[in-house]
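Note that one protein chain is taken out, while the other chains of the complex remain in position.
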Amino acid sequence: MIKVQKDDFNVNQEIKDISSLNKNIGGIGLFIGKVREGNNSELKSMTLEHYPIMTEKKLENINNEAKVRWNLVDSLIIHRYGKLYPGDQIVLVATFSEHRADALESCEFLIDWLKTKAPFWKLEESNKGKIWVEEKKSDLEAANKW
Amino acid sequence: MIKVQKDDFNVNQEIKDISSLNKNIGGIGLFIGKVREGNNSELKSMTLEHYPIMTEKKLENINNEAKVRWNLVDSLIIHRYGKLYPGDQIVLVATFSEHRADALESCEFLIDWLKTKAPFWKLEESNKGKIWVEEKKSDLEAANKW
Amino acid sequence: MHIKYFSWVKDQIGIESENLIINKKIDSVIDLITYLKNKNEKYNKAFEDLSVIRCAVNMEVVNLDNKINDNDEIAFFPPMTGG
Partner (left out) sequence: MHIKYFSWVKDQIGIESENLIINKKIDSVIDLITYLKNKNEKYNKAFEDLSVIRCAVNMEVVNLDNKINDNDEIAFFPPMTGG
């Protein structure tokens, strides 16, 4: 399942909703991305812009790709948009499998992919003003390894 | 932090308790291990026995080892013991870092380690009776890769 | 042709989207960019460095030499930074 939403999410509730449907889940791999304040508390806010419909479409595609490549019972991506603050949750990736390797690997695959292929753009507001976050070389490399 | 307990845990609460102490967390890697019913609903219960004090000591050691090997803001292991049923949560590993690679790698390291080095033993009860779970070769290999 | 702009491309051009009826022959994304750059200095500036411009045609990311049609939805944006 994929969800693109303004609202925060409760990871316990989200995994319970999926786990209750299937008692054959042995492991859940999760990643939660959060707004980081920075070492000198420089960040005031982060606004996530996205390309509606394309976002949902691309997330749906990659979520299906994970299910093809790994043996998953289910998987979930929640990505927030709008204005967020230090400490806020941005993204949740959760993969459910019988054996842990499938969950752990596909979870890493999904978050690596999201970093460079999901149509989101981050505007950071700090003391220095507003700056659009640039693509990181390390993120490109991480996405290309899959 | 490590917790060895009979009671269930709420992953949302656990990560909130740690995240609220530090706004410089950019990513949380998580793994939740659950009691799997099996493909033919054969499992009735799983009883986890452990070696008190040694368990806490070994978990504390490995948690510190993860903090030495990776750049972590914090990390948490919760391991349950006692009689559990299909769908129940057994273990939570949560690693908190500024950048995602540290969280994801150390999370995998910790769960791989727990499988073969934490003094727990699992007694499965099914239609066929009670059987102590045997060590898996794949778990040994996973632990040895670190 | 429906065109959308995101992130700093949107900021520089000053609009989120526009419908263009183009009388000239526009075959590819790069033709469209050339056309837009001639409109005014804002567009010219936004498309100055094409190495940081990405394009989606009907919500699929494509190369700048990709063919386009009158009824396509074209989006321009910098590299994506999700997750």
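A, B and C are the chain letters, set down in written order, and residue numbers restart from 1 in every chain.
Note that contacts are C-beta pairs under 8 Å (C-beta built on N, C-alpha and C of every residue); 3 or more make two chains touch, one makes a residue touch a chain.
Remember, predicted model here, so these are calculated numbers, not experimental data.
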Original post:
Of the chains you can see, which ones touch the chain that is left out?
Top reply: B
Subject >> Which of B:Ile2, B:Leu43, B:Leu72 or B:Val91 contacts the chain that the document leaves out >> reply: B:Val91
Original post:
Contacts of chain B with the missing chain: which residues?
Top reply: 33, 49, 51, 53-54, 57-58, 79, 90-91, 111, 114-123, 132-136, 139
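One rule holds for everything that comes next: only the chains that are shown with their structure count from here on.
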Original post:
When you draw the chains as points and link the ones that touch, which shape shows up: line, ring, star, complete, or other?
Top reply: line
Original post:
Closest chain to the protein CA centroid?
Top reply: A
**OP:** Would you mind checking which chain's C-alpha centre is most distant from the centre of chain B?
**Re:** C
Original post:
Where the centres are mean C-alpha positions, what is the separation of chain A from chain C, in Å?
Top reply: 27
**OP:** Averaged over CA atoms, how far is the centre of chain B from the centre of chain C? Could you give it in whole Å?
**Re:** 49
Subject >> Interchain centroid distance [CA atoms averaged], chain A/chain B, Å >> reply: 22
Subject >> Multi-chain contact residues (two or more partners), chain B >> reply: 100
**OP:** Please list all residues of chain C that touch 2 or more other chains.
**Re:** 83
